[in-house]
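Selected chains only, in their assembly positions.
Labels run A and B following the written order; every chain starts at residue 1.
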Amino acid sequence: MPLTQIALRAGKPAEYRKAIADSTQRALVATFNVPKDDIFMLITEHEADNFVYDNQYLNVQRTDDLVMIQITLNNTRTLEQKKALYKRMVDELHESPGLRREDVLINLVEVLKENWSFGNGIAQYAL
Amino acid sequence: MPLTQIALRAGKPAEYRKAIADSTQRALVATFNVPKDDIFMLITEHEADNFVYDNQYLNVQRTDDLVMIQITLNNTRTLEQKKALYKRMVDELHESPGLRREDVLINLVEVLKENWSFGNGIAQYAL
């Protein structure tokens, strides 16, 4: 169910971008009970002009390796689960592809279960 | 009002992408009472590396023709209307451009009516 949008600067190799997707998925599985095969992610690569960020907001030192990850998902997780997700995501992404922990921005957009159809025109989560 | 984001693999001709937009709009008009001229859609085309999906989650067999359609709209529709939208969208998209019904993923993001301005700096839905 999560629909994940990963934005980063253009120019990283395919393996690097795959590692970001894989690490994000591992964190979702570990902390949000997302099924292993519930994977839907869109990656957008941006030129410098089109990737605008502050490099020190909230005293976090960011670099051009920043990834902005917006995850749309069901509104069923607790605050504790969200904190666990954030922690696990930076750990996984630091492990692979080796991102600095400061360079991971995460945003969750929550929706109702009935707001999804995964094919065949059926609301699979609201039968 | 819907702001629709349509993501698919790169390489389809313009007519094919136009058919996806047109069929989506027909379904929104038919089931969600969207005005015919209330059309705002962004299409993003992704290389294989940047378009990540599972090809069998929930026993739906997906192919590279998958389209992921995220629709931001007002929180005023019932569950029955949502089910009707999903059904109608896959029917329309199967008719034109000929998508397999399994290859249509839909996600709704609901917002308040006051969360829109359609030009001139006015909240047209919250006057």
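Quick note on the criterion: a contact is a pair of C-beta atoms (placed from the backbone, for glycine too) under 8 Å apart; a residue touches a chain by one contact, two chains touch by 3 or more.
Quick caveat: nothing in here was measured; it's all calculated off a predicted structure.
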item: Assembly size in copies, with 2 chains present; value: 3
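Quick note on the criterion: only the chains that are shown with their structure count from here on.
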item: Chain A and chain B: spacing of chain centres that average the CA atoms, whole Å; value: 21
item: Chain A-facing residues of chain B, complex; value: 7, 44, 46, 49-54, 56-58, 60, 62, 68, 70, 79, 82-83, 86-91, 101-110
item: Contact footprint of chain B on chain A as seen in their complex; value: 3, 14, 17-18, 21, 35, 37-45, 72, 109, 111-112, 114-124, 126
